[in-house]
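Removed from the display is one protein chain of the complex; every other protein chain stays in position.
Residue numbering begins at 1 within each chain, and the chains themselves are lettered A and B in the order written.
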Amino acid sequence: MNDLSGKIAPGPFHHVGTRPVRPDGVEKVTGKAVFGPDFSVAGMLYGAILRSPHAHARIRGIDTRKAAALPGVKAVVTGADFPDLESLTVSAGESSGDIIHISRTCMAHEKVLYDGHAVAAVAATSARIAQEALALIAVDYEVLPHVLDPEAAMRDDAPLLHDGIFTKGIEPAPERPSNVPMKVALARGDAAAALAGAAAVAAGRYTTEFVHQGYIEPHVCVASWNADGQAQIWASSQGHFSIRALTASVLGMAQADIRVHPLEIGGGFGGKTGIYLEPVAMLLSRKAGRPVRLAMSRGEVFRATGPAPGAVIELRIGAAADGTLVGAEIDFIYNAGAYPGNTAHSGLICALGHYRLANARITGWEVLTNRPAVKAYRAPGAPQVNFAVESALDDLATQLGIDPIALRLKNAVIPGDAQPTGVPFGQIGYVECLEAARAHPHWSAPLGPNQGRGLAGGLWRSHGGPSTGEVGLAEDGTGLVAAGSPDIGGSRASMAIMAAETLGVPYEQVRVTIADTHSIGYSMVTGGSRTTFATGKAVIEAAEQVIATLRQRAAAMWNVAADTVEWRDGTAIRADGERLSIGQIAAKAAFSGGPIAASVGLNAAGYLPGFAVHICDVEVDPETGHVGVLRYTAVQDVGRAIHPAYVEGQLQGGAAQGIGWALNEAYAYDAQGRMENAGFLDYRMPVASDLPMIDTVMVEVPNPAHPYGVKGVGEAPIVPPLAAVANAVRAATGKRLPDLPLTPDRVHAAVHG
Amino acid sequence: MNKLVIAATVNGDPVEFLTDPGGSLLDALREELLLTGTKEGCGSGDCGACTVILDGEMVCSCLVFAAEAQGRQIATIEGVAEGGRLHPIQRKFLDHAALQCGFCTPGFIVAARSLLDRNPDPSESEVRYWLAGNLCRCTGYDKIVRAVLDAAAELRQERRVEGELAA
Partner (left out) sequence: MASLAFHAPETIDQAVALLAANPAARPLSGGTDLIVQMRSGRIAPAAVVDLKRIAALTGTRRHGLGFAIGAATPCTALKRDRALAAAWPGVVEAANLIGSVQVRNRATMAGNLCNASPAADSVPALIAAGATCLIAGPQGEREVPVEAIPLAPGRTSLAPGEFVVEIRLPPRGQGGDAYLRSIPRTEMDIAVVGAGANLVLDGEGTCTAARIAVGAVAPTAILVPEAGAALVGTRLDEPALAAMAEAVRAACRPIDDKRGTAEYRTAMAEVLARRVVAIARQRAGENA
């Protein structure tokens, strides 16, 4: 039931827009909540993974005999234990991938493609014995030349990672394999001519490095595979249905044979939408006949899980004298690590999606290198190109002498404008965000010496997709919501708010559970800025079905026609004013037709992109190049903030990640292709003293396709910060720095160079 | 392979547990004492998720040998609330939505309590620098700092009231 015209429920609201304590809050502030690493079962063994020390090598042989013979070792697994698979593109969290690559990411077979690539695993009666066993595994490697730089990887003489990858998107298809899985392109109008006739052109070559989502909880799972073929997996994940589907595909199992239990998750940001450990833990468990826990250390998380791609972006963007954008040419390369990740498409769509621009030519390449394969990281593929575009727009504004907000307002997309896909935009709010930024006191606050202000805007597509929501009533009329979307940032609270609002009952009378894969129908991952929108819709529709049932039951109890019974404030009201409360009706449910519950599975359509505008003030110490963030404001069109505090939290968290991406985060590699900073000491994420308070403005342009007007909010906040920070540094120093991160030595070199 | 038997006091209770000689206090708390509220984020003292109070001072329990706990007093997140009564810091974290995934939250609450026990009226900057050893990736720290400052205000008010009552 997808009513795109829909009608937004009229206010005023009792719960939507309020800030109640989240239902899982007490558990989380007292340490009682069970996160991935906190879970254990009886008889559990401890697994450990042996990882490649080489960036690129052929595996000639693995001798596990000594490890298997160590007392306490109950199982050993290598790539040979994985079933042979046919190449097949499967949905993988927020994107897609070949199931063979997904399998090889869990464990290498013929080759290792990055430092940290899993090659073997053991399960033992203690973690210590498991580690000792790893040291007894002998792997015969033939070390191969490696390549880390994407432009180098594109050359004909580059070391070749895969024999079977031929660039898609080129006509005619190439005959020789390469490290370039895909080329994407978009063209409209005549960009070259438009640029030639432009009054001002800003051009640049921009680069960004690999950055990690940086969730504080490392990956972990417990798997228990029984002799009858049925299995259970306990894991923290953004999508336990994704774990089920991918593990079943990798191991050749029926999906109903795997029950995945969602544990509390300590951060994901897109990086926990797939699988790494689950098939390995499953195989160990089957061999050992016991449950197995496999956990990553922080070092393993950095070396072997998926970061955001690094990028090289060259662009030229031109405008008329009045600031109207006339044309753009963008060429970008996304460094996707060891396996294709379908990253370039996002860059294509998001690069200029927030502006009206008749003439554009964008070409993107996805390139493979000997690094861990990239994964989604909050608005995957958007921040990199946005950094380049918004930096260039800043330069255009300077060249033309136009205020940066005015330049963007002149060209901002509005409802009805065509998206890159051709489909017109619905009720979007980029203009409202720009106006809110301009009106904010931050925009006109005075600045001191060595201080500068930067602004940037951006968008993220968001998503809808399939979700299942269930609402049921206990015999006393209190409500139970079940959803299959793991709660990574307060979504239980939002579901409770939406259900309570719909039912007309107090917030505390609706409790939310995240159900496992055996207990509820399918939901797509918690990611893609989809949960409040899509799972919310399912929950609301289920609540509406429950209301319809309640009205029927009341009508039967009163012996009147159901369409004469109104439902308001949790109460059935007869035409003459007689009332029955939800509790009174529920108490009679068994006799009036049975337990009152509803389940809705839907594919939510009508999602709208989120637009964001960020303002950043920095102070640069010209002697040291150190950049301090003085003030930050994040403006975003959120549709409707169901729980404003958690929506603010998304804006602030995404901004903080973007600031880290801009200033200090980057993967570093040595000459052997090994990651040098696989820890929080030298992978420098912002700490509390690095940031100011982050002011937020939640612009609300409601989405007509959601009963409460919701738009996805989680990802757009990471898009503008890169350029907002870079533009602020430009304003403070007079220098355009096109290479991220803006570490002090780079800023110093630019200022003094 | 000889395990040591360690006797210590955890959250006011005398406990005994086994440890490998090289095992960490963090692992002993989580695996032996089943106090899983204290988390491992990095194992190298760079994230603060494993923060506990050891003889009155906050430390990273991943950087303490379990054997060093012999005869010492340890306080963890599980001991912050008094029975069923949440500490003001815990309540303010909930009120201010100062947690999203909640994984770093125990470390922050223990660290914040350690601050407010010493400095009842910290500035925003003092709060940020005290908590610089606790990483959060979800919140950007804004609401955490607000929650700590608000808890400090409430605790000062409580002490004023107690002082007046005692006078």
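Just so it is clear, a contact is a pair of C-beta atoms (placed from the backbone, for glycine too) under 8 Å apart; a residue touches a chain by one contact, two chains touch by 3 or more.
What you see is a predicted model, and the numbers here were worked out from it, not measured in a lab.
The chain that is not displayed touches the following shown chains in the complete assembly: A, B. Per the touch definition above, the residue from B:10, B:29, B:64 or B:116 contacting the chain not shown is B:64.
Screening A:501, A:516 or A:690 against the full complex identifies A:690 as the residue touching the chain left out. For the chain left out of this panel, the touching residue among A:38, A:81, A:115 or A:132 is A:132.
Mapped onto subunit A, the interface with the missing chain covers residues 128, 131-132, 299, 623-626, 628, 663-664, 668, 676-677, 681-682, 684, 686-687, 689-690, 743-745, 748-749, 752.
Where subunit B meets the omitted chain, the residues involved are 1, 4, 20-24, 43-46, 48, 51, 54, 57-60, 62-65, 67-68, 70, 111, 114, 129-130, 132-134.
Rule of thumb we're sticking to: only the chains that are shown with their structure count from here on.
Averaging Cα coordinates per chain places subunit A and subunit B 30 Å apart.
Those residues of subunit A that touch subunit B in the shared complex are 19, 21-22, 24-26, 28-35, 37-38, 128, 213-218, 264-269, 297-298, 488-490, 643, 645-646, 648-650, 652-653, 655-657, 679-681, 685-689, 691, 693-694. Of all residues in subunit B, only 20, 30, 35-44, 46-47, 49, 76-78, 80-81, 86, 90, 93-97, 99-106, 109, 124-125, 127-129, 131-146 touch subunit A in the complex they form.
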